[in-house]
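Only a single protein chain was left out; the remaining protein chains are all shown in position.
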Amino acid sequence: MILVWLITILMGGGLLAWGAGFINRSWPRWIALAATLASFSLFLAFAFSVPGIGLGQPGDWLAEYNAPWIPAFGVQFHLAMDGLSLLLLGLTFITGVLAVLVSWTQIRERVGFYYFNLMWILAGIAGVFLALDLFLFYFFWEVMLVPMYFLIGIWGYENRIYAAYKFFLFTQASGLLMFLAILALYFIHGKTTGNFTFDYPELLGAELPTRTAFWLMLGFLAAFVVKLPAVPFHNWLPDAHTEAPTAGSVILAGLLLKTGAYGILRFVIPLFPEAARDFAPTAMALGVLSILYGAKLAFAQTDLKRLVAYTSVSHMGFVLLGAFAFNIIAYQGVVIQLLAHGISTGALFIIVGCIQERIHTRDIGQMGGFWQKMPGMGATALLFALASLGLPGLGNFVAEFLTLLGAWQASILWTALAALGLIFSAVYSLRIVQRVFHGAPMAKPNLPDLNVREWLIMAPMILLIFWLGLYPGPVLNSADAPLRNILAPFAKEESSIGIAPEEDGLSLSLQKPETEKRKVINSK
Amino acid sequence: MEVAFYLSALIAVAATVLAITRYHAVHALLFLIVSLLALAVVFFIMGAHFAAALEVIIYAGAIMVLFIFAIMMLNLGKATIEWERQLLRPRVWVLPALLTLVLAAELIYLLAIRGGPESSGIELVRPARVGAELFGFYILGVEMAAFLLMAGLVGAYHIGRREKKVIHRYLKKEEV
Amino acid sequence: MSSEDFRSLLPLLILAAASILLLVVIAVRRDHRLVYYLTVAALAAALAASLIPVEYSPRTASPLLVIDGFSLFYSALLNAAGLIVVVLSYTYLRPLREQMEEYYVLILLAVLGSVILAASRHFASFFLGLELLSVSLYTLVGYMVRSRDRSMEAGLKYLILAAAAAAFLLFGMALVFYEAGQLGFSGIGKYLAEAEALSLLIITGFGLIIIGIGFKLALAPFHMWAADVYEGAPAPVSALVATVSKGGVVAVLLRFYSEVDGYQFPVLALLFSIFAAASMLGGNLLALLQDNVKRILGYSSIAHLGYLIVAFLSGGAMAAGAATFYLVAYFITILVAFGVVAHLSSGEQEAEKLEDYRSLFWRRPGTAVVFTAALLSLAGIPLTAGFIGKFYIAAAGAQEGLWVLLFILAASSVIGLYYYLRIIMAMFASAKDPAQRIAPLFSGVGLLLVILTVALVWLGVFPQAMLDMINEWVAG
Amino acid sequence: MLSILESIWIVFIRLFSKKITVEYPDEQFRLPPRYRGRIVLTRDPDGGERCVGCYLCAVACPVDCIALQATEDENGRRYPEFFRINFSRCIYCGFCEEACPTYAIQLIPDFEMSEYLRSNMVYEKEDLLIDGEGKYHGYNYWRVSGMAIGGKDKGESEREDPPIDIKSLLP
Amino acid sequence: MSETLRLWLIVVGVIALLLTIAPGLIWLERRLLGWWQDRKGPNRVGPFGIFQPLADAIKLIFKEDWIPPFADKPVFILAPAVVVFTAFMSYAIIPLAPGIVVADLNIGVLFFLAMSSLGVYAIVLGGWSSNNKYSLLGAMRGAAQMITYEVFMGISLLGVVMMAGSFNLSEIVLAQQGMWNVVPQFVGFVVFFIAGVAELHRLPFDIPEAESELIAGYHSEYSGMKFGMFFVGEYIGVTMLAGFTTTMFFGGWLGPSFLPGIAWFLLKTFAIIVFIILLRGSLPRPRYDQLMGYGWKILLPLSLINLMVTGYFLLR
Partner (left out) sequence: MTPDYMEQGMLLAIVLFCLGFVGLMIRRNVIFMLLSIEIMLNAAGLAFIVSGARWANADGQVMFIFILAMTAAEVSVGLALALKIFQKYKTLDSDAINRMKG
């Protein structure tokens, strides 16, 4: 039931904020903040109440809620949370609170409707991370898109309409492909077993002809790869990130992209293990391409926000690479990458937002020497730029390292190429710091440093990125069981690769991988 | 009888061809009326005497008069005829005609390959029987047709109603 | 005709009697308000009557009509749609100097024709119902002869094409009759089932009938009238064309096809598939080029009927249910959409250009949100009825393995998304003059639109009740 | 409705009434004496012309079909030198008769005046003048009005009353 | 006598009869009108003036056959032919006596209606093709009037048809053996008769050709034998209406047996013709809108009520 509340509070808060917006302009902010905080605290209370994260057996849900929704179609309102969802939900709520705070002063018109959209995006994302019914999953998938579209289209910058279109069309088209695949799965499963249902645990056991499975997998993958985004489908992302308001960018980078990765991990691979393995080389190639191409483009940008956007492409390439490496180390890397990227890139976007609030441009050419006037911001920016390039001690390093390590076992060639991406990332990250904060000072009279609210936003992010870099143990533990669960079909040939020792002295308390065939998960 | 059938069929086709190729609307209508009368003869031969009479009374006698009435009110002049003549150059109608010819040929072919019908001779369906069907089996259909006519009536009345323009009283328009 | 027959025919009788009563009232005194209230009362009564005689159904009240759950459900649906259109019309017509009383008579007759279609099980009632609907619509589409030139033009176009379609339909019926010697659906079905070899002629007959129906539904190769009619007709009439006229035809198509088991002809299935594909693609692609909201909705209706045909084509157990549910969803949605258009149009000035909707959100947020909901539903975004409808269609199609069509459906949905978004974007574009804020949606029409929108969302989130109802009434 | 039937009945019974048609050339029609037909000029009982050439008839004629020229004889008595009526113009209205102060011009019930030549319709004085007094017997204008004779003016002769002074209104 | 020969004889006989009746009627009408107006009517040419129509015909035939240059020639020529054609055709179904009928159709009544509905074309085409505004006005009036009156002309006959249970005229006559239809179907008779007169556009319903308003309306431009055909057509029409009324309402050839059936038929027809002429002699022409209003508002409901009452009594 708590899972329902998590979503309901956000949705209700959104509606309330919208209604309040008609009465008073500042109420929506407070309502939104209250709602996100309420959800967050509820979540925290739940998270800490779970006994021994990571100690659970694979396949056990930490919490579950199941109710019939449209029995005619075999659609259930099935929500469930495991360690993976838990982590991503945590990210969601943190980012949500930050997004509310970021928009505090930036948004001046239609405040109520703005917060309504923001809340519903968060609700949709939370729903995506929780849904265990494919229909419900698609439902939430779409619920997060529409408000995002409005967010970009109404409160974005100059070119917002074009960007909003692009974003919506890309994601919607790919979403429909996924929907078709879901339907196909539903019917094939229903016809063979006589049980027409969208329930994820049920469908896990679906037996599919190889060819069909491959096409269905592609249908799912289309949606997730576009969302991720991998290179040929990344076109929407720079525009959307650039034109979105800061909070929108934060949510886009911090959360929306993660839904793609989550989808791959949660649906593509467990539902179609064979097909996924067949497709793995291509997927990894795409991942590497994303890493290199994203990095190259990031380097070439003059628009600061666009630059940061392209770094996302590059970073998410690691996710794709890792997800198709099919081993636990790579997967752990992927999970940490999701979190770390969410935080680091989110923070960079916030910084860009702050800069833009101050000098009303995003053109790098018009920046420079900000360090002198805004040392606080400069330091923060440097920190996150370093995180982005993968400085050890920060979250991204752990993530990228684990990913590469895992990928190495799958494909040496791609891993080697992907490692080049690290070099590129250093180049563009440092370019940000150098061009924006160093160099000839810009003649701008009034450039206040980060204020209290902004520090308030930055502080948790800084803490989190350090925490991820220095002590990722709880995260790894939490994600371990679900990830093994995902990997179960591959476990046979995987054997136990043991525990990879980490340079920074952390040891992973990984459990022994199960060697028996994956058992059908009990849905109740 | 046979001669009568083929003759009237021939007349019907010829008159229809002429009807759709005339430049002048009234002439076309006249040919169409001839065609309808020939069809009435065909109906008669087919044993549908009632329908034959109705064809003449309502189709030729009322609906076509309505057409002529409309054309009289239109007062289409020589210019219209010239314009029709220009429109109806061969290249305009060759393609549609050919296409339709193909369609017709196809249908006729289909008709031909399905073999002769098994019914024996033409039986006269007397008006009394038609009437009994109309007011027995099809009574609701008759009611529907009545409402259909009502719809047509209301529609034609509304559309055809003339608007009297009174420029004088503060430029108000007044409906008649 | 027994009294039970009489009672089961009550919806039809109420509509028919009301139309005559209205004519009498008009003859005595022209009073717009009175006529309006009478029409609303009649439609409401017919709606209620459609829901009451359930216990008597199914009933073959006459050889021409059958009153069963299916026809009653459609009757209720069509009456409700008619009711909404009438409510929309009142404020729309009020500022006009046309005589608007006949308008209501014609709407009643159109609804009557459509209800007849939904109940018909015989070629005679099929054709008469269709024509009653069409003849009423000719005038309704061209109702603004005096104030809108385009209305007149649209009326004529509709008339010529619909009459040609009727000719095709009739010729097809004649061919079928020639072969089968039957005019009743069940008789034809029996003939088809018993005949060992079917002549091509009868299939050609079916083909011609389908062409006629395709015209009426504005399926793709025969869609040329649709956009012009939607644009030219007064906005409430466009809503009527989009709902009542389509609904009745879909109903009769479903019944006809299931009774004669038209699914046994692969040729016809192919024909329908082509229609559906062409409609989905053509409708959506053509809509991309438009700047007129009514035209866009017109083209989108072509596409939507294409979707519907996919459901219909699936032919399985789900076909009727899917098509019906989609129709319900589409009715609500398009009524909201045209309701907004009618609401914003003031008499002689139709709000139809995309420009008219620019920054609507800043001027009339309520209306804009309602319209947005409708457009999203048309686009098939979750939380709206359109999504569930599309899902149901996809489900029905997927069950029969119509993958190509479903793929086209998905692709064309994306194309469709583009122009729906265009309208939405225009509405949310920032205002040039934000000071101009009009009190939103506080009229009766506004209330109606809000109710419909709530229904739209309700169906999108909790469709189960409606699904149960459809299963019980239509499919059962 | 009944009135229509009534009128039909009334017309129907005329079937049995006497026909008023006169089959003219075969059967002559007697015109009343005051019928306004051909115009004639009459003479007074003395046998002299009544016409005094006052032009009143010509003035009164609505179609200007009368033409005359007055003149005087040696006694100072006026008479028309010529008097011409174009009967192809004449409409037989009788105004000339009413205008005539001497009863000279009169309309008689003769109507058969057809001619082949139009010019024959122009009647000269010789054609117009008849030998009788017409409708007014015994009337002699000159006797009534008196006449100036050598040296004596009107009313100055014996057994003559002086003429009425028309300037005075006294009786 | 072979069947074919007999048929031919009848055909020729009917045509000959009509061709003599029509000119005779011209004379009769003028004569009667004269009498009703206290005149004598034509009485110069031949004994009692009976050769007057002959003289008229000779005049018309020898008159120059002139077609106005602005007229639509083919249609202009066609129009008068239609009049005579339809008038002659309708006579085909009227049984003069038992067995003496050209075509004993089982849809006789409908055939009559069909022919009378085709009669409109004569007026419409003649008026239109003359290319003259008065003619056109006459044609439009004629078309509207005739279509209007055709409606309840048909409906008024249905009462008779229902009573006889057949459209066949011989059967209808035979069904009147007990009582002439004019008694039970009096309303139908009145409506039919009025409509019939209007259908013939005879006075008082001669609105399409009203001399005083439209200078002879649709046949203004006609002269010579073309005009003559309109002329003859009108009188054949009168005969036809009378004959048909006789058949439908006055028992056709039925009558006391001291006279042969055909004589009774002709007698009755003659009486009705006289009545039609009497109408011309006695009634003024209504206004156009009065005519239409009268038709739609009085005659149509009347005929419908008649139909319903008849139906009620028959089905009772």
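Chains here go by letter, A, B, C, D and E, matching the order in which they are written, and residues are numbered from 1 within each.
Everything below uses one rule, namely that a residue touches a chain if its C-beta (ideal position, glycine included) is under 8 Å from a C-beta of that chain, and two chains touch if they have at least 3 such contacts.
All values derive from a computational prediction rather than experimental measurement.
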Of the chains on display, those the missing one touches are B, C
Any idea which of C:Leu23, C:Ala49, C:Met100 or C:Ala166 touches the chain not displayed?
C:Ala166
Would you indicate which residue among C:Leu183, C:Ala220 or C:Leu254 is in contact with the undisplayed chain?
C:Leu183
Listed residues C:Leu10, C:Ala124, C:Ile188 or C:Leu405, member touching the removed chain:
C:Ala124
Spell out the interface residues on subunit C facing the chain that's missing from view.
123-124, 127-128, 131, 134-135, 138-139, 142, 145, 149-150, 152-157, 159-160, 163-164, 166-168, 170-171, 173-175, 177-178, 181, 183, 227-228, 231-232, 289-290, 292, 295
Absent-chain interface as seen on subunit B, which is shown:
1-2, 5-6, 9, 12-13, 16-17, 19-20, 25, 28-29, 32, 35-36, 39, 42-43, 45-48, 50-51, 54-55, 58-59, 62-63, 66-67, 69-71, 73-74, 76, 80, 83-84, 87-88, 92-93, 96-97, 100-101, 103-104, 107-108, 111-112, 116-117, 119-123, 125, 129-130, 132-134, 138, 141, 145, 148-149, 151-153, 155-156, 159-160
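Please note the rule applied: only the chains that are shown with their structure count from here on.
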Label-sorted list of chains bordering both subunit B and subunit C is none
With centres defined as the mean of C-alpha atoms, identify the chain lying farthest from subunit A.
D
Among the chains here, which has the CA centroid at the largest distance from subunit B's centroid?
D
D-E or A-C - the one linked by more C-beta pairs in contact
A-C
By C-alpha centroids, what is the most central chain here?
C
With centres defined as the mean C-alpha position, give me the subunit A-subunit B separation in Å.
70
What residues in subunit E touch two or more of the other chains?
none
For this assembly, give the contact graph shape among line, ring, star, complete and other.
line
Full set of chain pairs in contact is A-C, B-C, B-E, D-E
Once bound in the complex, which stretches of subunit B touch subunit C?
106-107, 110-111, 113-114, 137-141, 143-145, 147-148, 150-152, 154-159, 161, 163, 173, 175
Using the touch definition up top, name the residues of subunit A that touch subunit C in the complex.
69-73, 113, 135, 138-139, 141-143, 145-146, 149-150, 153-154, 161, 164-165, 168-169, 172-173, 176-177, 179-180, 183-184, 186-187
In the complex, subunit B residues that touch subunit E
24, 26-27, 30, 33, 40, 49-50, 52-54, 56-57, 60-62, 65-66, 68-69, 72-73, 126-128
